[in-house]
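Omission of a single protein chain aside, the complex is shown with its protein chains in their original locations.
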Amino acid sequence: MNAAAADAGIVVVGASLAGLRGAEALRRNGYAGRLTIVGDEPHRPYDRPPLSKHVLSGELAPNATELPELLALDADWRLGHAAVALDRAARTIRLGDGTDLAYERLLIATGAQARPWPDAAGGGLANIFTLRGRDDAARLRTALAETPRRVLIVGAGLIGCEAVSCCRDLGLPVTLVDPNPTPLARSLGTWVGGVIAECLRDAGATFHAGAQVLRFEGDAAGRVVRAHLADGRAVEADLVIVALGATRETGWLSGAGLMADAGGVTCDGACRVLGADGTPCPDIYAAGDVARWPNPFYGGRLMSVEHWGNAVAQAAHAACNMLAPAGAQQVYRHLPAFWSSQFGINIKAVGLTEGADAVAIVQGSRASRRFLAVYGRAGRSIAAVSFDQARWLPAYADAIAAGQAFPPIRDASDQGAFTPMAPGFPPARATSTHIEARHG
Amino acid sequence: MTHPTETVSSRTIALRVVVDLNRCQGYAQCCYAAPGAFEVRGHEILFYDPAPPRARRGEIERAVQACPVRAISLQADDGETP
Partner (left out) sequence: MADDTLFSEVLDPANRADPYPIYARLRENPVSRQRDGSVVVSTHAAISSLIFDPRLSSEDLPPSRRPRTGNPLRDWLLNPIKNRIATAHRPLIFRDPPDHDTLRHAVMREFTVARVQALRQRIARDVDALIEGCVGRDEVCLVEDLSYPLPVAVICDMLGVPEADEPQFQAWATQLATALEPDARHDEASRHRTVAAFDAISGYMRALIREKRRRPTPDLLSALAAPGPGGKAVMGDFDLISTAILLLVAGHETTVNLITNGMLTLLRHPLELDRLRADPERAPRVIEELLRYEPPVHFRTRKALGTIEIAGRTIRKGTPVILLFAAANRDPARFDAPDRFDPDRDDNQHFGFGGGLHYCMGAPLARIEAEIALVALSRRLIAPRLLADPPPYRPGASLRGPENLGIGIDGIAPLPT
């Protein structure tokens, strides 16, 4: 170790939820040395979930969601310049402004970025938005406030559906386009997704199921005016929100000799980043959206989990390991969980639905849109989702964590006949090489 | 609630609050403790102001204490200000 690195202390790359909670955990666990936090945006860490809800609706200002710091961090904040390269031999990272920053230990929490619409298919036109950061939300909010004639939303995942819900609350005409038969098909399946399809209809949004946007067309001023679909239809729209998920922010690691790609940076079970040769780097950890690790809950399969709860828990876990001796590294176990609110419904989920072969309502009813559904795979309970029935979810989370049979809980109150249905998941994407639990 | 045209850029006027909505079970105790800052919509959607005015600190602390699942976090008093 060179002299510069020795007093360089810990550098956290990424100043969002995982970076902040990781830094706090370092301090909470007694780390008293130098702490530097690097962020590509000029902002202090802020909370993202409200961006696609109350910020779009105009109820919250875009800059209102700064995250509380739960203890005094005493950190050097290097905001506004992304890390662009990592030199493991020199133990430095290069920032966007050209300066080098030495580190002794590194926590990678660079997160993800919205998957953009390709320029070749009209992505460069004005009034086409993605929604990931606070500046995105501010721009989109301003554009929505100018009352577009029709909003087109591409992608019926959680962000897309939340955006539809907000736009309808604002009274804006909305068209939603998705290749699957229902919204949320990939995360919840078409059987549960069908409930959201009903909500869309009730809310007065137009849903083009099984459709794909090929390209956008602009006017003379370079503003989007319509989208052309693969089936030959065109949708007139003067504002477009592209909600096609996210790619992991790993470009800056490309020359660093780590196992990193657009799907994340691969770690061992203790959140230590793996070198290209597969051995863990003792001084580099990762957490949050960007981290891909073998989750013991799923037989050690590699996964990255793009949820709020994982950012908090994994960052705290990685921070603990960073301060622990090599022989006392703890494996990170995590049962994914997320929430969303749209069309007045509180949706909460635990577990991963991937590979589910059955789904059944175990509390409430689908017709009332208040229910708890459990997903089964080969006779085991693997995931549960609640629509306005959150209070029962912990019981099902425990059952899923324990790998109980499907269905896990019988003889419960407010439980009708148990009728397993086909969950209706679309075929897996050909490009998908690992599990991605997605939520913006 | 924060009015959309207001900006909450100044740390000196706003508190910072975040709720772990994975933990939240919709008990609504926060709504009684700090009526201006927390609100349940529909059956169980919690809407809250993440940047309530500093004058509300007492109420927000009441909400933090009253939450049956301890899901509310408030900026530490000794948290950094730039």
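Every chain is named by a letter (A and B) in the order it is written, and numbering of its residues begins at 1.
The criterion applied here is as follows: contacts are C-beta pairs under 8 Å (C-beta built on N, C-alpha and C of every residue); 3 or more make two chains touch, one makes a residue touch a chain.
Bear in mind that the values here come from a model prediction, so they are computed numbers and not experimental data.
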Of the residues A:87, A:169, A:357 or A:398, which one touches the chain left out of the display?
A:398
Determine which one of A:153, A:347 or A:409 touches the chain that has been left out.
A:409
For chain B, enumerate the residues touching the unshown chain of the complex.
27-29, 31-33, 35, 58, 61-62, 65-66, 68-70
Residues on chain A that touch the omitted chain in the whole complex?
363-364, 391-395, 398, 409-415
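Definition applied: only the chains that are shown with their structure count from here on.
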Under the stated contact criterion, what part of chain B meets chain A in this complex?
1-4, 6-9, 14-18, 20-22, 24-26, 41-45, 47, 49-51, 73-76, 78-80, 82
Using the touch definition from the top, list the residues of chain A that touch chain B in their complex.
44, 47, 49-50, 54, 58-61, 63-75, 77, 308-309, 312, 337-339, 341, 344-346, 348, 370, 388, 390-391
